[in-house]
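Okay, so here's the structure we're looking at.
Excerpt of the complex: some chains, original placement.
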C-alpha cells in the first residue's frame, strides 16, 4: 500500500507524456485531412510538409492541433481513444450479451487464454520433469543443460510456420495446438531453471540429515527436495506464464491464427486500424497482469499454508 | 529403414558413451564438459537426418541437416548480408541503446526513493507484458529499415534490464552501507565503490535475459515490413517460396548468433563478477 | 570400561580436492564405551566433523577400521543406530515443530499414534511442550536447537552424535542448554559424541575430552574428566574444573602452531 | 466425402465463392463435407498441401509454378479468376505518370511468393530491384497494410483492386491523388487464385471425382456470388472469425472480385496460362521459373465438372 501513491504518480506522469506526444505524432495526418477537406494549411501540399519538422507544423497551424487528438487512424491514439475502443469491444459487447461474438475482444482473449494455459501446463510439466531428470542424473545435466540455454536463443517465430505444418503432418488438427507448443517452448525454460535451483536448494546438511535416517531416494524427494523447491517453483511459474502469453501471441502473429489477441494485432495492422492494435495490446497487458497476480496470490496462500513466510 | 535403424543405434551408443563419460574420472575436466553436450547435439542431428531419410520426409516440409549444411555453405553471402542487417544493425544497436538507457535510468531514478517505489512495480509489470506486440506500431513509426527493428529491441530489453539494475542497486546489505557511512562517503563514492559493483550480478542477469529478447524482437519486427534483406525477411519469404533449406540455414545462423551473443555476455559476466559465489570455482 | 560401542583403529581419511589431497584424519584410534559422553575439541579444520561423519557412515574412511555397535558404520546407519544433531538446527521451515520431530518417524514407518506419542514425549523432554504446532521461525534460536535435539531423540537410538549443536547460540542460552543436555544424558544413559569449540563447554559436559589438531587431523590428547556425574553450573568455578580446563587448553596449544 | 480447402489469405470476399457454396449447401448437394481453412500472412498454401494439411489450395500461379520447380508437383485443376487484380498504386504528386517514372523510387512489394509478378514486370522493363539508381528501384517488403503509402515511406505500394486500394481511399485519399498501374494493363498479368492439388492424387479416380464435384459446387458458388454480391458479402462476414471485417468493405470487395471472376467458367484458358508462363520465364537474370513447366494444369477435372 505504501507504493500506491508513487505508482499512481508515475502512472499519471506516463499518461501526461502520452497525451503530450499525441500532437506531434499526429499533426501530419491531421493536416493532410484538413487540406483534403479544403481548409487552409501551411505549407499547402503534403510534399512540401514532408521536410518541415512537426514542431514547425504545430506552430504554423495551431488551429489543427485539436484535430490531432481526434483522428480515426492516428499514428498514436490518445489513451481515451484506446480505452474507448477497448470498452466498445469488451464491456459494451458484454452488456449487449454478445461477449462471445467474434467482434468481441473477450472472445479473442479467451482464445489466447486457452492456448496460453495449455502452453503453460505443457511447459511447466516439461520444465519440472526436465529439472528432476537434471537433478538426479549427471548425464542429463551435462548433456541437456547447455542445449536448454541454446534453445532459447533460437527465434521461435522462425519455427512457427514449420510447427504448424509439422503438427498437421502429425495429424494434429486445429490452430490452437501450434500456438500452445510455441507457448510451451518459451515457458519451459524459466520453470526448468527455477526448479533445478529449487530442487538443489537443500543444504548438504539437510540431505545428510535424511541420510542419517537412511531415507530412500523417493523419501528424500518427497520430504525434502520437493517442499524446498516450492518458493522457487512459484517464482518461475510467474515468469513462465508471462512467457507463455508472449509465446501464444507471437504464435498468433505469423501462424495465420485467425482468432486471438495476436491475430487482432495482425489484422489491425493489415487493415490499418491502429485503434484495434492498441486495444488488443491493452487487453493482452491486462491479461498478463491478471495471470501473474493470480499466481502471486496462489503463491502467498500456498507458502502461508506451508508455514513459510511469503 | 536402414537409416532409421542406424540413427537409433547411434543414439543408443552415444548415450551410453555420455553416461560413461559423466561417471568417469575425467567428468570435471573441461574436455568432457564440452564433449558431452556436443555429442548430445550431434546425436540429435543424426537422429533428425535418419528420420528424414528413413521416413522419406519431403524436403519442403523438413530438410535433412546435411541439406541445410549444403545450403548454408552455398549461401554464405546471403546469410552474411542478413546477419548484418538483423543482428548487427537491428539487434545489437537496439541492445546497446536499450541497455544504456536502462542503466542510466536506473541510476537516475535510484536517487529518489519515491520514483523507485513508483517505477519498480510498473517496470516489473511491463517486463512481464508481451511487448513484442508493439512491433507493427514501431514499424509504422520508424520505417522499414533497421531503425524500427532497433526500436522494437530497445523497448523489449529496456524493462528487464531496468528492473534488474534497480533491484541490484538496492541489494547491498545494511552493514555494507553503514560501513560507507562510517567513512562519511558521499553519493558518488557509495555508488561507484559499493552499489554498482554489488549490483553487477543483477545487471548481468538482466543483460542475459535481454540478449535472447533482442534477437527475437529484431526478427519478429521484420515480419511487419523490411527492406529485401534480413533474417526475418528471408525466413518469411523462404517459407513462401518453399526454400525451407534456406530457412533452416537462417535459423542456424540465428541460433549461432544468439548463442555467441549470450556467451559473450556470460563471459563478460565472469570477468566482472568473478568474485560472486556463483562464479567462483571451488 | 563399559561395553564398547564405537571402536576406531588407525583411521585414515584423505579427501581428493581440486587443490590436491587433504589429509583430514590420520591414524585416529579411539574407543567409546556405552554411556560415555565424549567431547571433541580442536581448531577449525582438525577433522572433528569428519570423524563424527565417519562414525555416522556419512563419510568413508580411506584406511583403518571402524565399528559401531559391532557393525560397520554404514550398517549401523541403515539400522538407525544413532541420532545426529547438526550445528544449525536445520528444521524444515514448512513443517511445524511437531511435524519436524516426526520426520524421522515417518521415514522409519512408525504408526501414526506411535509418532504422536513419541513426539509428545521428546518435546516434553526438551521443554518444548505446547510448541508443537508452531513453525520453526516462530521460535528463538535456542528453542529451535532444542527441537532439533528432540528430533534426534525421537527414534530412541542408543547413540547421539552432535556437531557443535550450540555453536550459533549466545553464551547464556548455551549455558542453559548445556545444563539440560547433561540432565537428559543422565536420565537416558545414551552414548554421546559431541563436537565443540568451547573449552568450558567440553569440560562441563564430558566424561572424556578428545583434543585434536590439524594438518593432518589427528588426536593429540585424551583427557579423562575427574568431575562427578552430578554437575551444577557452579562447578565451573571449582578448582577441579579449572584444572581440567587448563589441561585442555595446554593440549590445544601444544597441538598446533597458530596460523588462523 | 471430406475435402479440406486451404485459402491463400484471411476470410474475405476474395474467397466468397467457396463460402457461398458452403452456406448455400452446394457442397452438400454434391455429397461433400468441406472444411475451409483461412490463410494468413505466413500460411503458405503450397507448404500446407505438401504437409498434407489440405486436399486442395487456392494459390497464385507464379507461386504454384515456382513450387513445382522446387519439386512439389502442383497441378491447376480450375481457375475461377480470369483476370489479375494486382496493381501498383502511387502518389500522383510524387511525379509518377508512366511506368518509366518508377525508376529511382521506393516501392512496396508483397513477398511470401507474391513477389514473382512484380519481379517479372521489373525485369521485363530492365529495372534492377537492388536499390535506388538510374535504372533501379528500392524495394520494401510491404507489410499487410497501406501505411507505407499513406505515410510516404514508399512512393508506390502493391494493392489489389478489390482490397488495399480501397483501404487507401478509406483513409481519406481522393482517387485523383493516385496513379495506378494494373498488371493486366502492363501486359504482365499472371493468373491468381486458382485451385491446385498434388499431381499424384489425381491418379486416384475417387479423388479426381471428388475434386470434380468440388469444382462444380465451387463454381456454382462463384456464379451465385456474382449474381448476389450483397448476400455473398454477408455470408463472408458471417464466416469471418477475426471479427475485423466490415460490411461496407466486403460488399465493395465482392463487387470488385466479381469483375475478376467474370468470364471464367472455372476452366483454365490455355492462352492465359501461356501468357503467365511467358511472363515468368522472361525474368531476365533471375527468372521465377527457368524452364517451361509440363503438366502443370489439367482440364480433366473441369471437363468432368462442367459437362
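Worth pointing out:
Here the chain labels run A, B, C and D in written order, and each chain numbers its own residues starting at 1.
The criterion applied here is as follows: a residue touches a chain if its C-beta (ideal position, glycine included) is under 8 Å from a C-beta of that chain, and two chains touch if they have at least 3 such contacts.
Note that the structure is predicted; figures quoted are calculated from it, not measured.
Just one of each chain type is placed here, yet the complete complex contains A x1, B x1, C x2, D x1.
We adopt the following convention: only the chains that are shown with their structure count from here on.
With steps allowed only between chains in touch, the distance from chain C over to chain D comes to 2. Per-pair counts of C-beta contacts peak for the chains A-B.
Relative to chain A, the most remote chain by averaged C-alpha coordinates is C. The centroid of the Cα atoms in chain B and the matching centroid in chain D are 39 Å apart.
Distance from the chain B centre to the chain C centre is 50 Å, each centre being the mean of its Cα atoms. Centres computed as Cα averages put chain A at a distance of 54 Å from chain C. Those residues of chain D in touch with two or more other chains are numbered 41-42, 44, 47, 50-51, 143-145, 147, 151.
Multi-chain contact residues of chain C, defined as those touching 2 or more other chains: none present.
Those residues of chain A that touch chain B in the complex are listed here as 2-3, 5-11, 14, 25, 75, 138-139, 141-147, 149-150, 152-159, 161-162, 165-166, 169, 238-239, 242, 245-246, 249-250, 253-254, 261-262, 265-266, 268-269, 274, 277-278, 280-281, 284-285, 288-289, 292. Every residue of chain A that touches chain C in the complex is listed here, in rising order: 203, 205-206, 208-215, 219, 223-224, 227-228, 230, 306-309.
Across the interface of their complex, chain D is touched by residues 28, 32-33, 36, 45-47, 50, 73, 75, 101-104, 107-108, 160-161, 164-166, 168-169, 253-259, 263-264, 266-273, 276 of chain A.
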